[in-house]
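Every protein chain of the complex appears in place save one, which is left out.
For reference, chains read A and B in written order, and residue numbers begin at 1 within each chain.
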Amino acid sequence: MQFAKATTTGALAAALLLAAGTADGQVQTRNNGSAARLVRDGMGREVRVPLRPQRIVSLSPSVTETLFAIGAGDLLVGRTDYCNYPPEALRKPSVGGIVNPSLERIVSLQPDLVIASADANRIDTERALRRLRIPAYALFANTLEEVLDSIRQAGDLTGRNEQAAVVIEMLQQRMRRIERAVEGKRRPRVLFVLWQQPLISVGRSSFAGDLLERAGAASITDAIPEPWPRLSLEEVVRADPEFLIAPQGQGMQVTPGQFARPGWRQTTAARKGQIVIVEEDALRPSPRVFDALETIFRALYPEEANRLFRKTSTPGERAATEPAP
Amino acid sequence: MTFSPPARTRNTEGRLTLGRVCLTCGLLAVALAGAGALALHFGSAGELWRVLFGGSPATPQERVILLELRLPRVILAMLVGAALATAGACFQSLLRNPLADPYVLGISSGAALGTILTLLLAGGDTVAAPLAAFGGALAAAGVVYALGYRRGQFSGYSLLLAGMVTASFLSAIIVFLSTTLSGSDLRGLAFWLMGDLSLFPGFPLSVVALPILAGLVVVYRFAPDLNLLLLGEDEAARLGVNLKLVKTVIYVCAALLTGLSVSVAGAVGFLGLLVPHLARQLFGSDYRLLLPAGALCGAILLVAADTLARTAIAPAELPVGAFTAMAGAPLFVYLLRRRTPS
Partner (left out) sequence: MREAAVGTIARQAEGLLKVRQIRFHYSSQATVRQDGERGFEIGPMDLAVRPGEVLSVCGPNGSGKTTLLSLLGGWRKPQTGEVLLGGGEASRLTARERARRVAFVSQESPLLFPMTVAQFVLLGRYAYLGGTGFESAADWEAAQESLRRLTLLELASQRMDRISGGEKQRAILARALAQQPELLLLDEPTANLDLNFQVEFLALVRSLAQKEKLAVVVVLHDLNLAAEFSDRVLLLRRGKALRLGTPEEVFQQPLLESTYGLRLLVDRNPVSGRPRISIAARTSGSGDR
């Protein structure tokens, strides 16, 4: 009797599984007739992408921003809950979180291309999309130069190569002139406080580390290879940073008394009130990071910054001293 | 032979027959089908009632969502729910402790560690993962057994302590290993460790489904033995149980069920505690009914919990383990306190 029960259960289960396993995912039409091509994404994986994608889902705020920056925002049909810039992005439907987006929502939006960010999204998400035969392309940028390259890739994917080139040119100019301005100058000692308790900073190999380097800072964590090292307060006191840089945004708020605490208040930075607040959202690997670059540069090199920004006043530029909305 | 039972009781009370088991399980199976239908209906992409029952044709997207996303997930939830509930019931009998549960005892952590190791060494998503998870579960179970066994029996508290120590130790190793993972893998880990059915593996479901079903059937075959094990190993042996065989088989099966479940769904907690307890209240503690009914209840519960996880804050998804832990942890404390006077 038990065996009869077992075999019936087994047969039912097998039937269900077969149904599940052989379900045809190809019924989804994402091909609007145009051909596809094979490219390598930011992680070196081969992806078959449409020549002219019409419906793109972004799985990361940095991707969303990049797409809008190159004028591909109209191709966007889906974004994550955290894609809050530019404001137009909020009008697009959301597919969920960055780590846990809803595959169902993505599928129901019928995208012909999904663009993810390799350092924000899970590889499992990309794998699942691939299994559903939805092209998933991952952008990856760990330095400012790589951000420029991912803008180029985005332009290439969406057919907005020219617009992308314009954006890249402008951003490159901004980056180079800061480079020139800090060349040969003494770099102030800086500590980037990613998180205060426990004290976590950024190492040389992190994205923020590259940002600091380009802004002309001498991060006191320069010798540390890990991307997010934990420091002790003693090390901070010993290294005595002249500037403290802290991100602010939804995830973290900087309070006035934060650096008045023992240990912190001994630092040159705290004594001189040299605390630089950077918009958290501007630390994404997207065009806005160049605003953060300028913010930091201005704080570290006020005279050079005055000279530099008085000279140029191109309308297309954004000089961001206030946090973006 | 005649006797006169007291007027208010029937003489067959307490007698469990195959018929009663089949009837109860039949009803539960219907409930499970209902839960499954509801789960297929609800989702972050909207309700598919009309497609399922209204008879209207499905758009291609709806077909993909139903068949490739929801259906496998629902099946997986059923399997994992049944597997973990059964594993919990097995450990409770083997270790003579109603608080035994693969999660509490650290056996899920052992399975998780096995899976993570294959992620690191073999790039994950291969068939090696469930195998390694099985191995991890077996090893953890062995450690807990060895630590908790005192003078021929399992002292209740020392067993739980052994389990918690094992779980903590393994979790520490997992945290240590996770620092070597790159950023994006790490993000998923926290979710998966809590128990997450949202992303299923690169290998076909049957790789875990068939062994789970086989494990359930084998365990069920030993239901009478599990009943007797509750009396203690000595008494069970005296009543005719082949201890070596039963213990080995049940250990291996419970570890298999745990390992396979964890390898695809992460460490969903407390199901092995919640479900047998609930099932005992409803169906009594005879394993011949408790096992199949418990398995079906576990399936229903996990399907329901997973549906909630998918829809509560849609389109974002919660890890299903969050729900089971929220329900299970208080239950654990309650059961623990009830036992203290004894």
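The rule is simple: contacts are C-beta pairs under 8 Å (C-beta built on N, C-alpha and C of every residue); 3 or more make two chains touch, one makes a residue touch a chain.
All figures in this text were calculated on a predicted structure; none of them were measured in a lab.
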| item | value |
| --- | --- |
| Selected residue (touches chain absent from view) among B:16, B:37, B:164 or B:329 | B:16 |
| Identified contact with the non-displayed chain, of B:227, B:263, B:307 or B:324 | B:227 |
| Contact footprint on chain B, counting only the chain that is left out | 1, 3, 5-6, 9, 11, 13-18, 96, 98, 221, 223-225, 227-228, 230-232, 235, 237-243, 245, 280, 285-286, 288, 342 |
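Following the convention adopted for this analysis, only the chains that are shown with their structure count from here on.
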| item | value |
| --- | --- |
| Inter-chain centre distance, chain A versus chain B - centres from mean C-alpha coordinates, in Å | 39 |
| List of chain B residues in touch with chain A within their complex | 18, 22, 43-46, 60-65, 67-72, 75, 125, 183-185, 187-188, 191, 198-200, 202, 204-206, 209, 213, 217, 220-221, 310, 314-319 |
| Contact set on chain A toward chain B in their complex | 1-2, 5-6, 9-10, 13-14, 16-17, 19-21, 23-25, 27-29, 81, 94-97, 99-105, 107-108, 110, 118-125, 127-128, 131-132, 227 |
